[in-house]
Structures are given as C-alpha cells and as structure tokens.
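Other chains of the complex are left out, but the ones given are in their true place.
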Amino acid sequence: MKTEKRKKNGKPLSVKDFKSDRNVKWCPGCGDYMILSMMQKTFTQLDHAKEDIVCISGIGCSSRLPYYLNTYGIHSIHGRAPAVSTGLKLANPDLSVWVVSGDGDSMAIGGNHFIHACRRNLDINIIIFNNKIYGMTKGQSSPTTPIGMKTKTAPYGSYEPPFNIGELAISAGATFFARVPDKSPQLLGEVMMEAYRHKGTSVIEVLQNCVIFTDGIHEKLTDRETKDENQLVLTQGEPMVFGKQNEFGIQIDGMKLKKVRLEDKDSANTLIHDATEEETQQHIALAKLQLPDFPVAMGIIRNTESTSFEEELHNIIEQSQKKSSYKNLQELFHSGNTWEVQ
Amino acid sequence: MPDTKSKMKMRKAVVRFSGDSGDGMQLTGEIFSQSSGSAGNDLTTIPDFPAEIRAPQGSIGGVSSFQIQIGGTEIYTPGDEVDVLVALNPAALSANLKFLKPGGTVIADRDNFKKKFLKKANYDENPLEDGSLEDYQVLAAPASSLTKEALKNLGLDMQSVTRSKNMFALGIVYHLFNRPMEPTIDFFEKKFKGKPKVIQANMRALKAGYYFAETTDVLPASIVIPPADLPKGTYRNINGNTAIAWGALAAAEKSGKKLSLSSYPITPASEILHEIAARKDQGAIVLQAEDEIAAVCAAIGASYAGNLSITSTSGPGISLKTEAMGLAVIAELPLVIINVQRSGPSTGLPTKTEQGDLAQALYGRHGEAPLIVMAASSPDDCFFYGYQACRVAMEHMTPVVLLSDSYLASGKSPWRIPSLDELPDIQLPEYEGEAEDWAPYLRDPEFLNRYWKIPGEKGYEHRIGGLEKEDISGHLTYDPENHEKMVHLRQEKIDRVAKKLPSQEITGAQSGNLLVVGWGSSYGAINSAVIELLEEGHENVGFTNFNYLSPLPENTAEIFEKFDRILVCELNTGQFANYLRTKLPMFTYEQFNKNQAQPFFTSEIKSEIIKILEA
C-alpha cells in the first residue's frame, strides 16, 4: 500500500538523487566504486521511495559505503550490521533495508549475526564485498583468505581453511544467494534487483578487487581471456553451460557435480538451473565449485519462496492482539488480583 | 466464625513459607500476599528458591521459601527476622530456623518429620520432639494426613492430594492472622476455572487448616495487623521485572511510539523479556536475539527506525553490550539498557543480588562515553523508573542505563495502578524548523539533544555512525578542536538532564549529625533502619536515597553540606561512595558495605549507624 502511494507521488529518481555530498574516499581503482554505483542505479528502480531505503554497514573499507549513498543509513560497528538491521526491519517492515559488509566484517566478527540473519529470513539484502582480506586495517587474513596467501597476519602463508560464503549462507537458511564479480556491472545490477524482489534474506557475494592488498585475486575469473571458461553464469531455467562456445556443461554424478565437454549426445543431461528448488544440496554444490577443476558459479544460485521473519512476527502480533484478554494496558494492569484502598 | 482466641495487635509481622521445591511454597506465599494486600496491609515479599532447576526431593538444597513482611505501617523490606515460619519438611526447618525470631512461631507438617526426610536434612533426632525447639512456639500439625482426610472422596490422584497440604498450612496462617477465606476461595475459582476438583481440593484444604488452627490450643493468640495508611487507589502486587516491563509499555503508549524490545535471556532479567514477549498482544515488537550483542545492536536499529527501544539483561550481558552502548552514545540515539544486577564477578552467584555494576554503568565503555544512569529502589517503583528511563532516553536522545537487581526483580510490593494521565508527559524531540535548516546533529539550545528524524521522513535522509562527527552537520571530521567540543558537549548534554530531575529529598533530620546515603534497592533496609532510629529518638539522623545517579540531582551538594558526616551504604565495595568522591570531592564519605550477595538487613544498618553515632 505504502509503496504504491510513494511510487505514484514521486518523480522518477536518478542516480544523482542517491549520491551524497561526501567525497568517496576509497583507493583509486578499488572495486567498491562499481558496487556503489550499481546500488545507486538499482535504487532508482525500486518501488520504495528514497526516504524508505536504509543502508546499514559494519566497519571496513566496504562499510564506508552508506556515507556515499543519499538515503537513511547507519555506519554501525564491526560485524554487527545484520543485527542492527534486524531490529530496524522488525520495527518498520515497510523499509527497504540493505546491509553492506566485508568478508571480515560478516565472516569473522560478524559470523554469528550473519548466520542468524540467514536462519530467520528477514527481508533484507546483504551485500558482502569479498576481497578476501581486511582492507581497512591494512592487509590481515580474513576467513575467506585462500590457503597459502601471505598476509600481515600470515607472513608464512595462510593455513586456515576458508569459508565458502554461499555454502555457509545456504546452510544457515538463506533463501537467496548470488555471486557476482565487481567487474560484471550488468549482472550485478540484475542480481541486486532480484534480491530486492525476493522476500527474505538475500545474500549477494561480490568478488571485489582490493587494488592495494589483493590486487588481481579474482583475475582468473574476470579476465577477458579466461572468464568464459572460468565463470559458470547461471540463469533460471537455462542449462548450465560455459566456455567460449558454451562447449562445457555441468551434469550430475551421484550427488556430485561433474564438468563435461559437451558432445551432442550428452547435452541432454546438462543440468537446468533451478534457483527456486527447496532442497539445498544442488545450490550448495554449485556454490562450492572452484577453480581449477570447475568454473565458479555466478549469478543467482538460490532464490526460494518463504515467508519473511518480520511477516511472521507481525502476523503473530496481530493475531495475539485480536485474541488478547486485555483490550489495553489498563486492562492488563488491572488483571489478576487487585484490591482497593479507600 | 466463633472467635475463641485472644487477639494480639502487631504493627508488622514477617511470615516465611518453606518446604520442598515441589510443595508450592511460591504460590502459597503469593496467595497470602494478595490476601494481605486486600486486608489493607502494606507488604514486601521475596522468594528464595534453589539455583538448580530441580533439586533432589527432601534435600536441604531443594528447599523453596517465600518471605513476606506485612504491616499496618509502610513496609520497605521483606523483614530481617521471621515471626512465623511455615516448614513443611525437616529440610525446610533446618534451612530456615536461623531466620526465626526467638519466641517466634513454627508451623510444621508433623507427618513429614519421619526418618527418611529427617535423614535428608541431617537430623539425627526429630526436632519437633527432642526439645530443641523449646525457645519457639511450635504447632506441629498433621497437615498431610488431615489434608488427605479432608480431600477423600474427591477422586483426586494421590499426588494432587499430597500437594494440597500447602493450602492446609495456609489455612493455619489465615487463622493466625484473622484473615477471611472468601476472597481466596474466589481466587481459586478464577484461577482453576474449569477444574472443579482442583478448586474443591484447595478450598477444602484451606478450610481444614483454618479450622484445625481454631480448635487447637497451641497458638496462644491470633494476630491482628491493622490496615496501613496507603494512598487511595486500586492496588496489586508486582515484582520488579514485571513493573519495568509495564513501565516501558506505558511509556510507549504515552509517547505514541511502538515498543521494541531486543533481549537475550539471562537470570534474573529474563522475565522482562518473557513479559514483553507475551505483550505482543499489546503490539510490542520483540526479538529474542542470538546474543546480547545482537540484542543491543538490534535495539539501536529499532531506535533509529523511530521506536521506543529497550534491551534488558544482567551483568554478563551488559559486559557484552559495552561496545554497542558506545555507538548509541556517539550516535545520540534514545535507548534504554536495563541491567537487573546479579552477584558477580563473572558468572558469580547468578541467582543472588548485588549492587556491583554501578561503576561499570558509569565508566564501562572505552573512550569518554557519558550516559544517563538511574536505579529503581523497590519492586513497585520499578514501574516508575522503567517509565522514566524511557522518557529521559527519548526526550534527551541518549542511552539510559536503568539499574535494578535480583532483589527487586523477584521481590514484590503493592503497586497502586496509575492511570496513564497521571504519568509525566513525554515530549519527543520534534524538530520544528524548516527542512532546509535541519541537520542530523542540530540541537535543542536548552538541553542540547538533537532531533529524532526517522526513515520514511522525506527530505531528512541522513547517516549516523560511530566515527567522530562535526557538531550540527554530523560530517566525519578529525579536527582536534571539534573532538574536544564534542567530548564536552556529550557530557554537558547528560549533565543538563539534571535540570529536569526532581530535587533529592531527605527522610528524618533535614540537617544534623549523620546523613545516611543509599542508592537503588538499598532504600528499603536503610529507610526502615532510619525510621526505627528516629522513633527511638535519634533525631540527628537523616537519610537520602538516590535514584538518579548520572547526572546527580542538582541539590546534592546542598544536602550533603547540612550534615557533619555522610555514610554511604551499598552492596558492593564502595562504588557509589567513590563516584561521589569524584563528583563532590569536598565532602568526606564513610562507607558501609556488604558483599554477601544478599540484601542489607535493617538491623545491620541500624547497628552500623548506632556505632557511628556513639563513636
């Protein structure tokens, strides 16, 4: 209701409307710029009015983003953006809430809030800028740092097995998960719009390049030469094929996925992508595909229907209000045993 | 009813119900409280049950007790010493005899004083028979067997029959205190609606006890406690946790805001969460968060969204909320953080009371992060301070820490139910200028609070956060002078709240020799002590109890000046005394402290004061 009213009254918004008056202070060349710009672009297309959008972040280079976005926003504390947004969204379910976070912010200190946001399925959109490093604090390992990579805290090479963000999110209950490289703006825009449309927690992992500390870390995936072979771009209802000439496909083999070079005969067995499937196994398997044996899955891996947490809660509130023995506070206060003093 | 006993008038009396955890002592006590309230007495109650969820039956560890002080005068504590002790089994007697006054009355269930239970309570001999209770008046009633008798033919299972003996004991107490049984029978009918057998069982057991007491000669006289002189109105008993929850609900209604509560369970604060979770029926928005950090962060989100936002916890939870509280301070968001203190440090003694978290409330955050600290002082005034905390938070755009404690949380006292009209108005910090002139950190010139603009308001889009900001514009800045300005400004904003606070008042002497100072829940014991001392002719003693701790009321120094000596009493090693030394260093503070994880006894305070007066 509210949404429609706003749409009618407002004049169409432009990217400029979403630019704040603050100077953007990321390093020149940082992948964060593209994400910001796609958010601004996406926001012009939302059904929500500008004043009904809230962007909440934690701490990190990525988490500076709300300052550059002319909406309501909170630059909160390290790792806590999902928690802050949970309180906010429950308090006012009419808002469109966007969480912006880094791989350290959401996978290290914020891991608990992240998995609980996924579990609850609050209708918020969480964008994780995965540069596989702590940018803001100058180059320490994060829980997505690959084994072997040298960082300030792993001077002899990292030896911690990294999280796969998609696997963790889906297992924790996320009903929407997508992955996009910062270098694919169009896909990023589409994914953001789908995340917006999806009811429930949407997690978008953006493979983001940090020019200072992990420059080129996603290169194999984004390089013009190699990207067709190394990205499996998923489209709902379409077969999972990739390669310059779509010469490869993904098929199943027991409960695993296998990569095949497509000959005419086996293209029939190529999996058709269904992000809306309830079961998580296939989505998890897709999220886990890695180089060099497999391409990395991009686009919307999971997108299933279910009631959002705030709907559930507000339904219960409504129901219990209807059924309550107390019409108002005074009745509550006077319930049970009372007595008069004259 | 024929009145066969002589009557003894008492100004106040303390009754303690005790038995095994399964004996329903809490319910028994509650019913007696209600009947006392209805009889016009003032009262205060306190439960005392095992830390274990279910301790072994008949063991000393498994004793559950409920203590109540009732009076024809104002009652501030559940009482130091017990006049009447109900002990349904040997373990209960063993655990509680130490509280009984010399000459006090024991009401025991003789049927339960058999070998098996005596042994579990470490008695070699039956204390009801070996003469060890000769300093007391003992009514050893065959409660179990007479209850069984009274309930036969009802068709109830044995367990239900046995369990009804608590009402038999209550019947004896009713007779002892000349209480009418009708209102309680009405209560049974309401509470057990649809279960006629249970109603019958309770009623019959109650009556059996009552008539047993009437026909026995053991109790020399029945006791009459005249009604107390309380303000007119409708009353109910309330504990501190419910009172805080309701105070917040009232503040939401009065301010026209929705109430958001985000909490994580912890003893002894959980009940605030339970109560408000049940109050979804009043529109409350409740989140049981994954931990205390999430709870306070969600509360910050709800506050930014424009709701009256609170989070409730106890010591360990507060420690976890520390970082986010700093964010609320610098962002200048309204937020109420309720700390139902328990005994620390660390996990400490989680079911016991202490006033050990004051220093943390004042200084617990990194950097200079001032906020409001207030404390409730009785179970019923938890309602008012719950309300006040919400009001001050919203009016001044600041986090407020409200300190309660285990003692207030589980204790009960009669609460006069106010109408919403009686409660002080809540003036939300509404911006009234032009949209173009507004800025996120634009301030009210008098109280320095900023204005509360919330998502959904067109043209007021803005970002807040934990980085230092330029005043008014809210833009990030590293400017040294600005930081200095903001540090002072955030403190000054808190200090100015004092202008709105009521003056600090003194009970007893308005000037003189000794001012006894307390804060929060020590109020009851100190107040009782000072009143008794005044009655005993110590005219030189005054008492003042602080509910507002940061900022202190404006007239604090003025009051302190009027006395030669100042004695600060608190359940910690001197946290408030130390705070006063920093705020008003020109006075000398003596201390009386207790660190036993239990409230002050009136007698302890009295003798300390006398010691000082006589020194």
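As written, the chain order gives the labels A and B, with residue 1 at the start of each chain.
One rule holds in what follows: a residue touches a chain if its C-beta (ideal position, glycine included) is under 8 Å from a C-beta of that chain, and two chains touch if they have at least 3 such contacts.
Given the structure is predicted, the values throughout are model-derived calculations rather than measurements.
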Formula for the entire assembly, written in the chain labels shown: A x2, B x2
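We adopt the following convention: only the chains that are shown with their structure count from here on.
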Rounded Å distance between subunit A and subunit B, as computed from the means of their C-alpha atoms: 45
Subunit B-facing residues of subunit A, complex: 20, 22, 49-54, 56, 59, 66-67, 69-77, 80, 83-92, 94-95, 112-113, 116, 313, 316-317, 320-321, 323-326, 328-330, 332-334, 336-342
Subunit A contact footprint on subunit B (complex, rising order): 34, 37-38, 40, 187, 227, 230-237, 246, 249-250, 253, 258, 260, 262, 279-287, 289-291, 293-295, 297-307, 309, 323-324, 327, 331, 416-417, 419-420, 454-467, 475-476
